[in-house]
Each structure stands twice: as structure tokens, then as C-alpha cells.
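Note that one protein chain is taken out, while the other chains of the complex remain in position.
Entry: subunit A
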Amino acid sequence: MSTPPPESAFALGGTTFGSRLILGTGGVTSPAMLEKVIRASGAELVTVALRRIDSTATMGGGMLEVLARCGVRLLPNTAGCRTATEAVTVAHLAREAFETPWIKLEVIGDERTLLPDAVELLSAAERLVADGFTVLPYTTDDPVLARRLADAGCAAVMPAGAPIGSGLGIGNPHHLRLLRQSVEVPVILDAGIGTASDAALAMELGCDAVLLASAVTRAVDPVRMATAMRHAVEAGRLAAGAGRIARRFHALASTPDEGRPEL
């Protein structure tokens, strides 16, 4: 009988992670930078586009070597796919190449916003679950679609806070709250993070984890931003569990008058 994970641990697809920050590699300028960023962020799960790398090539010093050396788990994704059939094919290739049934499922429906195609996404998710994959779908902040994905057997849902790479933060916090309440599976905020406060807000809204790439890899100082994101995710998680005070219209003195000596 396994002991329940500590409060800070994050269970996903039957695995427990100490970190609630998941990194993407998109936009990283070099393998050396990727290594520094992973170590600074404390991430234990890193997602890589299958299309961007040739897993059979000899890649001394490349991205895959860095991931192996950092001891992080690799999460292949289907970035660039636009149909369910394409995404399912890529997922199978990824399972073969990386010997993992985990897949971050992306099925893009619009080229300018890179928002997901809900119909194709659900269809691909159903097929991949049936094929034995641990499916982590990139979705919108629509609570109904999230429930459908969870019902289809996805191991988590990954709503966008804002379009991929936009750095706009969380466009609709209310939807994210609704979404959090509509599913039992973990909710991972995926896409839209621009800076540390965005990541903290996602956690405060009840997300179980945050996935980000550009916010760190394209920052002027990626290592410093990775450190900031690690703290932000931890801070947001702590705050979410700490029970914030009610919002008031007027001030309430933090030091009450009662009991003060009259001088």
C-alpha cells in the first residue's frame, strides 16, 4: 500500500512529481541553455515536439542528451498537427521513438491563434485512450469541452490561458475556475504565461500545474525567469491552499484599536 503523496507532490497519470512546473523546449536557443533552464526551474517533466527532433539521429550534446542527463521525464507532443488522424499517427511514432505511452495532444484548428480544434481534439483523444495512451490534451478554457475530454479518459486537461506564445496571461480567470470545478482530473494551465504573476494566478485559481515554454526560453535572461517561475508556481500553490481573505470594499485596520493603551 503506497503512502499518500505529500501535499506539495503532484500526481499525474499514476506518477508523482515533486514539481508542478512543466517546461516546453520551444524557443530555447541552445542545449546548454536548456540544461540551465531545466535545473533552475526544478521541472521534472519536459515536453518536446516530435516533429522538431529526429530521435534516431546521433545527437551528441543535443536536446535529448540534456533531458536524459537532467533526469527529467520526456513528454512528447503532437505540435503542428491539424487533424485527429495526423495527431494519432504522430502519437504512435512518439510512443515508439521514446518508449513512453504519454502524449501531450495538440490538434491545432486555427493558424493565427493556434487554438485547438475541439472536434478533432476529442476524436483524437478517444482514439488514443483506446490505444492505451496516457493522454494530456491541450484545450481551450471551455469547461464543457474539458469535461468531455476527462470523460473520454484523458489523464488531465490542459487549458490555454491565452494563445500559445502570446504571453498575454490568463484571459478568462472565471472560466478557468469553472473548468477546475467541472473535472476531477488534474488541470494544467498550458499556454499564455508571460511572467511569474501569470503562473502564480493559475495556481491560485486551482490549477494543479503550469506548463510554459516561451515565457522562459524567450526571456532576456531565461535562467532568472525559470527561477522566478519555480517560485511563482510554488507561491501560487501555497496561496491557493492558505485560504485568502475576503475582498472588502473599504479598509479594515490590521491593528485593532481595542486593548491599546491610552496615552
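Brief remarks on what is shown
The rule we apply is simple: contacts are C-beta pairs under 8 Å (C-beta built on N, C-alpha and C of every residue); 3 or more make two chains touch, one makes a residue touch a chain; residues count from 1.
Simple rule for what comes next: contacts and distances are computed from a predicted model.
The chain absent from the displayed complex carries the UniProt protein name "glycine oxidase", chosen from "ABC transporter ATP-binding protein", "Succinate dehydrogenase / fumarate reductase cytochrome b subunit", "Molybdenum transport system permease" or "glycine oxidase". Across A:11, A:33, A:93 or A:129, the single residue that touches the chain missing here is A:33. Residues of subunit A in contact with the chain left out of this view: 29-33, 35, 52-66, 68-69, 71, 73-74, 98-100, 165, 220-222.
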